[in-house]
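With one protein chain removed, the remaining protein chains of the complex are shown where they sit.
As written, the chains take the letters A, B, C, D, E, F and G, and residue 1 is the first residue of each chain.
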Amino acid sequence: MIEIRFHGRGGQGTVVASKILADAISKEGNYVQAYPEFGVERRGAPVFAFIRIDNKPIYDKSRIYNPDHVIVVDPTLIEAIDITEGLKEGGHIIVNSEKKPEELKFPKKFKVATINATEIAVKHKLGTLAAPIVNTAIVGAVVKILKLAKIESVLEAVQEGVPVKPKDNAAAAKEAYEKS
Amino acid sequence: MIEIRFHGRGGQGTVVASKILADAISKEGNYVQAYPEFGVERRGAPVFAFIRIDNKPIYDKSRIYNPDHVIVVDPTLIEAIDITEGLKEGGHIIVNSEKKPEELKFPKKFKVATINATEIAVKHKLGTLAAPIVNTAIVGAVVKILKLAKIESVLEAVQEGVPVKPKDNAAAAKEAYEKS
Amino acid sequence: MKKVIMGNHALSYGAMLGRAQVISAYPITPQTQVVELLSEMCADKTLDAKFIKVESEHSAMAACLGASLAGARTFTATSSQGLTLMHELLHWASGGRLPVVMGNINRAMAPGWSIWSDQNDSLSQRDTGWIQFYCCSNQEVLDTVIQAFKVSEKLLIPSMVVLDAFSLSHTYEVVDVPEQEKVDAYLPPFKPQIKITPDEPHAFGGLTSPEHYFELRYKLQKDMEKAPALIEETGKEYEKMFGRYLGLVDEYCCDDADIILITSGTVGSTARVAAEELRQEGIRAGNLRIKAFRPFPFETVRNIVKGAEKIAVVDRNISYGHHGMFYEEVKSALYGHNDSLPVFGFIAGLGGRDITPSTFKEITNYALKKKKPEEEIIWIGVKR
Amino acid sequence: MKKVIMGNHALSYGAMLGRAQVISAYPITPQTQVVELLSEMCADKTLDAKFIKVESEHSAMAACLGASLAGARTFTATSSQGLTLMHELLHWASGGRLPVVMGNINRAMAPGWSIWSDQNDSLSQRDTGWIQFYCCSNQEVLDTVIQAFKVSEKLLIPSMVVLDAFSLSHTYEVVDVPEQEKVDAYLPPFKPQIKITPDEPHAFGGLTSPEHYFELRYKLQKDMEKAPALIEETGKEYEKMFGRYLGLVDEYCCDDADIILITSGTVGSTARVAAEELRQEGIRAGNLRIKAFRPFPFETVRNIVKGAEKIAVVDRNISYGHHGMFYEEVKSALYGHNDSLPVFGFIAGLGGRDITPSTFKEITNYALKKKKPEEEIIWIGVKR
Amino acid sequence: MKKEKKMKLSLPEEELMNSGHLACQGCGATLAMRYVLKALGQKVALCIPACCWSVIDGPFPYSSLDVPIFHCAFETAAVSASGVKAGLEMVGDTETTVVAWAGDGGTFDIGIQALSGVAERNDDIIYVCYDNEAYMNTGIQRSSATPYGAWTTTTPVKHFKDRPKKDMEAIMAAHRIPYIATASIGYPEDLFRKTKKAKEIKGTRFLHIYAPCPTGWKSRPEDTIKLARMVVQNATFPLYEIEWGEKYTLNIKLKEKKPIADYLKIQGRFRHLTEKEIASMQEEVDKKWQRLLSLVNSK
Amino acid sequence: MKKEKKMKLSLPEEELMNSGHLACQGCGATLAMRYVLKALGQKVALCIPACCWSVIDGPFPYSSLDVPIFHCAFETAAVSASGVKAGLEMVGDTETTVVAWAGDGGTFDIGIQALSGVAERNDDIIYVCYDNEAYMNTGIQRSSATPYGAWTTTTPVKHFKDRPKKDMEAIMAAHRIPYIATASIGYPEDLFRKTKKAKEIKGTRFLHIYAPCPTGWKSRPEDTIKLARMVVQNATFPLYEIEWGEKYTLNIKLKEKKPIADYLKIQGRFRHLTEKEIASMQEEVDKKWQRLLSLVNSK
Amino acid sequence: MKKNKQAQKIVFKSEKDVPLMPMSIGTMLHNKTGVWRNIKPVIDLDNCIQCGICWKFCPDVSIFVEDEWPVVDYVYCKGCGICAEECPTKCIAMVEEEK
Partner (left out) sequence: MKKNKQAQKIVFKSEKDVPLMPMSIGTMLHNKTGVWRNIKPVIDLDNCIQCGICWKFCPDVSIFVEDEWPVVDYVYCKGCGICAEECPTKCIAMVEEEK
């Protein structure tokens, strides 16, 4: 079983990211369970999303306390909260950032990767620089880095699950996949 | 234990009659329980009221099916319904009527008495001939015939319990008592 | 002073003697006389209270909650449809620890419309966190309202004083109405430590996350569990002052009973008559009338039934898809404590069907004949 | 077709595939996605239904009752405050024999405001005469809605399909969405024999005197008692057509269990994980997840626990002043049948406090250590 | 004695209400039903919440009416009707007129929310409020339709109702529904016409029928019709229609507006009022009447 | 850089609302609270039913306000306040102003019955409805305050809201309460004055405050105040007062009434509307505006 | 012309006969409300102008038209007196019932 936690902000589509990821993974016959933080989401406020992945049915409905990996949709959160809380040793931290992994100064026990999802999003006209919609790009990067699914599955999931600008979103996911 | 059933019509104060009777009896230290028919009362429609009397606490809260006595506040009911239903043999039937007991043609196994409560009520300006308020007069007669209480107790109960024309009502009760 | 009054007026007198400060209620048969008398008492200043004449029972309870939070002693009364319309707010009262006292006249639930007695209305509120008292005489109604204020305000848990439609609500009985001064001595004014006031501004009832909610509800249950002892204590105190004991249950000849009838409300009063008669016929019957149904008097019930051969629980209610609710809860209380005791579950009198002493004789005979219950529910009085 | 959907959308799909004809609902967290998706389905005609967008849950249920009486298949969904606001009308639905199907998302009752899961909202409706199903996966939610229409319309008794806030309502899982034609074959249109129509004018629900009420309610209970067999039957039929069995309970390794965890909802799913792990540790644990809580599956539960050494009932709910409600009802079911079996009552997870596999291990260890329960209620997870 | 003349019947002879019902002697609410059913005919379904009419109709297994009835919960009349309407349409019956039939308490008080919701959505039902100005079925308690000054069991003489009757027409007009009308059982032909008219309109229609109650008003049963006429003649309850919340039409124009005193005097519920109180009530009526006239005349 | 000038503060500086609350960026409802509390001062008790404000205030054991709050059930704001008021008076506090503070859903829909009851009795409370024109706390579902044409999650673009916004002022006016006022957070001084005025009156007072919601309207957070001004300038939400349901006073007279199109265009919820639809909406606004003017001018 | 309907009481001997929901299957015509009456209307047809007003205003549907004349149905008439009060020629008298 793989458990992943997403960090983002209300309004950034973090939950949608986890949902698209779940979709993509399920297309390849795996079992998934994705859920948002159980709370009151506000535009701008820090939010979470979670995903469990397994090759057999997932019965555990309790919350995820010790994720295998962490995805950071909004890099400003790194200052604001402890995004490594409970993260298993050796886990990946994947950050949407223009910086290099080393620059982020996480403890050595984690594997850090960055992807400039904002740039990709803006390039594909997904939101503005101040409010980019990065979720599809993030998913593209994540499946590659964590080897969770093929890019084709992601593209399919995006086409089906993203009502606005599905093509641009798919392109962003693809670009992120390739860049990771 | 003595159990009595009243027959009247909605709007005639049958329930009040049973309540005054209960009041009078309780003044002499006995236990009483008085209750109306459990139903939707309509002006003009036949209604019932019941009373239980005992010299020890009354625990039985079930309905009265076999009264010891029956009081008929409105004589037209004799035609309309079977007022003797369930009445115990040897029980009294006390009817507000100008007729003589014999004229009413009840089975011999009952003791029949009449009191012209309407006349008494009208005399004391309690309602009109078409709609006389006979309850206090009836009570006066009943306590006498069934030897349930002293007239003083009735008069006290009337004074306390009848908000409109208490004096006239008391006088009516007294007159009925004396005439019975 | 002795007065011949109806059960509904016993409720009103209880509220008056208890010096309710805010009353809010909505009329419903068979409760109307409660509010009519209280309206008069407020109009002629016999009672110094604000009476908010709302447009529904739901608002009646809401008004009581607001007033209670402001630190006033509050009272309301209702029945059946009205009670069930309040349901959401009943949860609110207990969760908010607001000690409202409410009279409820047991009336069967629609449809079809019924104005007659059964207990489904109040018993289907058993999970809302209210203390529930079931009464069997007008005297008990009046006394219990006064006691309920005391118990509720001590525990900060609301109470429901329940009486049967018609066979209590509309029945006149002799009631000893205590003197105001004595009641005042028994029942001090309500002075909550915390209340809504600008002098000490708190926000009450805000969003409560999983981090905190559990503890709040744990405390509610723990305080609920204090109620049985407190009811006994305040009941004894009441007896000292007024000569009438108010306890968790009313027991008649259970000590040496071969069969104990477990009952409630006026049905429990009629059962006593049956037990007396059965004893005259040589059957050692006892009657355990449960007065405080919530919290369930576990210990008391377990102790009383200890020596019995058989138990017959008589329910004027049913949880559809389970059993009569007293039956269910008695079994739950005895499980693991007195397992070999056969407990029979009878249902009778739904929708106002009369329950007489002979109903109980039928029940007793049935239970005495069988070794143990053969049916999940034994129906008494259904036309077949 | 396999789809990754949230529990709330599983409800919507169930209603859509069940061809609900009249929908009326009111938004409340965590139910909103149910109505949002249904709004869209109605707007774009994926679903040919009238959606009455009412001003409160109370009106939502009232609209469903009217539509059901007119012979239409009706659906609604709500949660906590909304469900409890409907309470009076829940009694109405069952008493009127109107087979409304409702989704309810379990959410803790205010105050304080909570949007997180516990079962007090739906379980405090246990006495309203509704069939209640508790689900543990989105697949089960969707399947159960379809089955509920079938069961309800056969018995003319309404059904509630219950799922946990967030851990089901907002959780995305892979769900096999069956084809419409197959669902149509399983679930015929609703064609009640009697309904409101000027062609055959009846007055429904008029004043019902003590002469008649009892028999009507006797019949309701008798029909309720038919539900367990019908649920098994329709569940098997469903399995034949869709490959998924829907029954009264879900059993995991109870046959040879020393301890059986009795659970419900998603908690029951997590318990299964714990049982698996416990077995790996050498403890023979079983898990009995009760799916149909109303009517209570007496026979099934009695049979399954027969061989067990111990039972631990885990309640995410409480009847204040009694016990956890599953605990209470299990004891009631076992009383007189399996008296020597120690049954432990645990309360956990109120107001959304998380329940994990290790919670169950704690529970199991506790129960295995003690000979029999020493406390009325064993609280798990309260900060002390 | 046989004259050639025909009986003059100003309303259709067919009855959909039967004798034997449980109304009190001289009940106005009963006549309201009789007239409305004459106008609507048999293709109708009624939703009746708790009110006198839930008793009048008769207990299970009987009914006094030849049309179907859903005896629904007290607070749900309007939306129950919406539900029935939607249900009927979904099962293929688009013709039946669905009517919510409620007392003033069920309309002005406990039912106002459901009604407001129905009106806001403009659901396709007729809502009839028969107004006996208090909760009668439960034994004469105040409602918000109870007029200023009246005694009820919850507004005792020492503290009689001290707020005016809620202005339900204005409230409904604010919802901009297609049709609103007031009517009185004292004017059956007018009521009949309005009901017919309402039947032909789609959307939410609101009829407010004045229906005296001798039991609750402490009036003589034989005065029921008289009271229902007086109240119109003295402008306490004027007869008018409102279309789409805007177009006001006055139906019974008053040549001479009668004083209210005569009307009050024959009702026990007003017996305690002093001359002064009556005078100030008269002023209120005059003001309300002027307000209505200005609404009628604007546009 | 130090000038001698003083900062011009058109409102009192004291704050009863603290930072750290949970409103979205640019939330209008929050400003409504800030202004009202500035006017009422500290001697106040709030009853807040379920709405965005039950979240904004912060979770247990915190609160953003320096005044006490009863977080009450969704449908009970008005009568909870009546209860609190009665309770306070009985325990000797006759001074505290009790305020029901609810969103439009809690006012126009699920809370309208309790509100109507309170108004009918003229209970002594101030009722404030902050209007963000939908159920926002639950994620943007239609309320009866949602304007015609708007998208919400329950009125999808394919079937947008097709009934007009409920006319709450007219409904409240029909209750003949002493004071009703509309206000907008775009005009804080006007809102401040009205709140002060309401505070001095006894009986039921109703304030209806327009409070844009960037999250639900799909507008830019920085446009919140602009929208709150435009809506007044284009007469979609005119600012006026009503005394005793009769006397209408217009507060912001419009020299030039702006077209609504500009206002609609900067809100995502109206994005789907065609020119034709906008034109017909403009007509409606014009009509309503005329109606208001005639009410203002009558008497 | 009066409708001809059954005026029978309905008795359910067993729960098996009772319908599932409480619903009407008969009229109230078995309820002979004439017994409620204290005073009864007597029409003097000589003075009757056949205006139909008594028919129109009877709340108990107890005046019917037979051969173009009003006839009181004493089985149901509750004796409210409205017909007598409203009759324009005052040709209806309310007469006391014998007791």
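Operating definition for what follows: a residue touches a chain if its C-beta (ideal position, glycine included) is under 8 Å from a C-beta of that chain, and two chains touch if they have at least 3 such contacts.
Quantities reported herein were computed from a predicted structural model and do not represent experimental measurements.
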{"item": "Neighbouring shown chains of the undisplayed chain, as defined at the top", "value": "A, C, D, F"}
{"item": "Among F:Lys43, F:Lys199, F:Lys226 or F:His272, the residue in touch with the chain that has been omitted", "value": "F:Lys226"}
{"item": "Where the missing chain touches subunit D, by residue", "value": "111-112, 382-384"}
{"item": "In subunit A, positions touching the absent partner", "value": "9, 42-46, 75-77, 79-81, 97-98, 129-131"}
{"item": "Contact footprint on subunit F, counting only the chain that is left out", "value": "1-3, 5-11, 13, 15, 17-23, 25-28, 30-31, 34, 57-58, 60-64, 69, 188, 214, 220-226"}
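Keep this in mind: only the chains that are shown with their structure count from here on.
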{"item": "Chain of greatest Cα-centre distance to subunit C", "value": "A"}
{"item": "Euclidean distance of C-alpha centroids - subunit A vs subunit C, Å", "value": "56"}
{"item": "Centroid distance [mean C-alpha coordinates] between subunit F and subunit A, Å", "value": "39"}
{"item": "Residue numbers of subunit F (touch at least two other chains)", "value": "54-55, 59-60, 71, 73, 75, 108-110, 112-113, 116-117, 120-121, 144"}
{"item": "Junction residues of subunit C, two or more chains touched", "value": "53, 55-56, 81, 85, 88, 92, 110-113, 115-116, 204-210, 212, 352, 354, 382-383"}
